[in-house]
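All protein chains of the complex are present and in place, except for one that has been dropped.
Moving on, here comes subunit A:
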């Protein structure tokens, strides 16, 4: 028996099923990919921490090898963030709230163009132009601020230091942070902006009162995306940096980052050797660092949920 209630739109229902299956498989695919990468890294790094002929576990040896690279990676990314984040937020604000409408579009395009430059080009630029250009700066920093351990050691004569690498990374992550921030700044509800203006806020005060609180989560996401790129960037760092031992000085040659170490070492490591396992193992470490960074960002974003602009 059929009534008007039991009859349904068959085609609509089928479409609904197909679409829900599609989205489900897309979601599962991402998780599977992630799981396989994690599994590959874990299985293949076993040899780096366990060697029969060296008496079993050699975790200490591996950690001794890994920690300077971890610190180097963090330093380079940190420099990049310190330089890029404020500039990116400023540029995004200029585009969204200050620039005349005619200009804002073209400035946006130019910034996006920065993202289209291949990283090997950035590396070449950092190695052959930026590095040498920074040599006098390093000399000055060493002479005047040498008492700070960061500027202590002998200034590099080629300019190929962790600081130069950080600056190059900063330029590279500028576009991604800028475009994420710009998108979110533009979405600030007019209602909130006008609420601030009607109370007698200047433009900057209006931005502090309504744009930044609304965009907070977006700014953090943008910075984390940038950090993710900086942490994983290989080519540019491999070209710019002349790698060496861990040193506190930012202006001497030395230090290295995980991606650069892997890129430089992998072609020379025999397949199946302990060296290759070691390189894969630091890859796993980088994977975990990135995961941690992302989770921290999520946590920061979700902390004041009820105060967010979403409700």
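Please note the rule applied: contacts are C-beta pairs under 8 Å (C-beta built on N, C-alpha and C of every residue); 3 or more make two chains touch, one makes a residue touch a chain; residues count from 1.
Keep in mind that, in the parts below, contacts and distances are computed from a predicted model.
Of the names listed as "Cytochrome bc1 complex cytochrome c subunit", "Phosphate ABC transporter ATP-binding protein (PhoT family)", "Cation acetate symporter" or "Multisubunit potassium/proton antiporter PhaE subunit", the one that matches the UniProt record for the absent chain is "Phosphate ABC transporter ATP-binding protein (PhoT family)".
Checked against the full complex, the candidates A:63, A:145 or A:199 give a single residue touching the omitted chain, namely A:199. For the options A:210, A:234 or A:256, the residue in contact with the chain missing from this view is A:210. The chain not shown here is touched by just one of A:12, A:55 or A:101, and that residue is A:101. In the full complex, the hidden chain is touched by subunit A at residues 101, 189, 191-192, 194-202, 205, 209-210, 213-214, 216, 304, 306-311.
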